[in-house]
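One protein chain omitted, others in place.
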Amino acid sequence: MIAQFFFIIFSLIALMSAISMLFLRHPMRVALALITTMLSLACLYATMGNHVLALFQVLIYVGAIMVFMVYVIMLLNTKDSSYLKRFSRYAIVAGPLLILAIFLFVPKLAISPISYLSSPATFSLASFSLSFITEYFLFFELSSVVLLVAVVCAISVIKGRKHV
Amino acid sequence: MFETNILLGLSLLLFLIGLTGAIIRRNLLVMLMCMELMLNAVILALVVLSSLWGNTAGTVLSFLIYLIAASEMAIAIPIIVHLVRSKKSLDAALFSDLKG
Partner (left out) sequence: MSSLTLIIIFPLLGFLINGLFHKFISKNWAGTLACFFPALSFLMALKMAYFVFTQGPITEDLYVWASLKETSFPLQIYMDGLSAIMTLIICGIGSLIHYYSTGYMSHDEGYRRYFSYLNLFLFFMLLLVLGKSLLLLFVGWEGVGLASYLLIGFWFKDPEKVIAGKKAFIVNRIGDAGFLIGIFLLFNTVGTLDLIDINQWFNLQTGALTSFMINLIGIMLFIGATGKSAQIPLYVWLPDAMAGPTPVSALIHAATMVTAGVYMIARLSGLYIHADVAMTIIAIVGAATAVFAATIALVQSDIKKVLAYSTVSQLGLMFLSLGVGAFSGAIFHLFTHAFFKACLFLAAGSVIHALHEEQDIFKMGGLFKRIPITAITFLLATISIAGIPPFAGFFSKDEILWNAFASSKGHFVFWALGSLTSFMTSFYMFRLFFITFLGKTRYPHPEKIHESPFSMTSVLCVLGLGSVVVGFLGVPQLLGHPFGIQNFFEKALEGTVAQVQLGTYTHETEFLFMAIAIFFAFAALGIVYFLYAKDLEKSSKLSQKLSFIYKTFYNKFYIDELYSFILIRPLHFFSRSFIKDFFDSIIIDGFLHGLASSAHYSAQQLSRLQNGRLQFYLLFVFLGLFIALSWSLYYV
């Protein structure tokens, strides 16, 4: 009962902030709308019992990525043409297409039956880490590789071209 | 318990909104943020199905997506900084150097 109420509230918040992302003019406000969406999604994960991911959502996504994003927005704060004219010329096509897609697909997906368990399982950090290290240990190793590669790439991009 | 279908529908909705936002908005950073929204929609779908079927695979995959999103941001932002430095503007309509 409470769960359903939470689901509805958080879904609505996520939806509304996502939609508002399309219209807000200032990038900072768009970032804040995105943070709202993410936090409400984290609450949704928590309501479903997936505490691990709720945690990671807030920690990684909001805490690291969006903070970085806000820093960059503040860095590149220019009132240029993209500020004055928000929409590109493809908005004429994409907007109606979005409306069409929403009305065609979302109801179909939303009411198609999916078999489900009687009670949602809960995921604790312990069970998650256990399965990560035992069953999916390849991806565990690979993720360190990915991080290394990302660091190298970031440094090379920052350094830029070598002027030889 | 609850209609997971509605959450899947929400996931699709968020994804479509994110995609449209990437097409519509002119600001490069806003485009980037809409792509983050798309990633989040995918994670939502994964989480829903993972808890539906009691499988940790969805959670693990979601974790990996966080990883990738972080790395991607780390690389994308410097790229955008370089772009802005060359064109002096964040307007995506001005970037058509790879034409033809």
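Per-chain residue numbering starts at 1, and chain names A and B are given in the order in which the chains are listed.
Operating definition for what follows: contacts are C-beta pairs under 8 Å (C-beta built on N, C-alpha and C of every residue); 3 or more make two chains touch, one makes a residue touch a chain.
Values in this document were obtained by computation on a predicted structure and should not be read as measured data.
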Residue of A:Tyr90, A:Phe103 or A:Phe137 in touch with the missing chain, whole complex considered: A:Tyr90
Which residue of A:Ile19, A:Leu32, A:Val58 or A:Leu109 touches the chain not shown here: A:Leu109
For subunit A, residues in touch with the removed chain: 88, 90, 93-94, 97, 100-101, 104-105, 108-109
Chain not shown, touching residues in subunit B: 19-20, 22-24, 31, 92-93, 95-100
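Convention: only the chains that are shown with their structure count from here on.
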Subunit A-subunit B separation of Cα centroids, rounded to whole Å: 6
Contact footprint of subunit A on subunit B as seen in their complex: 1-10, 12-14, 16-18, 20-21, 23-30, 32-34, 36-37, 40, 43-44, 47-48, 50-54, 56-57, 59-60, 62-64, 66-75, 77-82, 84, 88-94
Contacting residues of subunit A [partner subunit B, same complex]: 3-4, 7, 11, 14-15, 18-19, 21-22, 27, 30-31, 34, 37-38, 41, 44-45, 48-50, 52-53, 56-57, 60-61, 64-65, 68-69, 72-73, 75-76, 78, 80-83, 85-91, 94-95, 97-98, 101-102, 105-107, 109-114, 116-121, 123, 127-128, 131-132, 135-136, 139, 143, 146-147, 149-151, 153-154, 157-158, 160
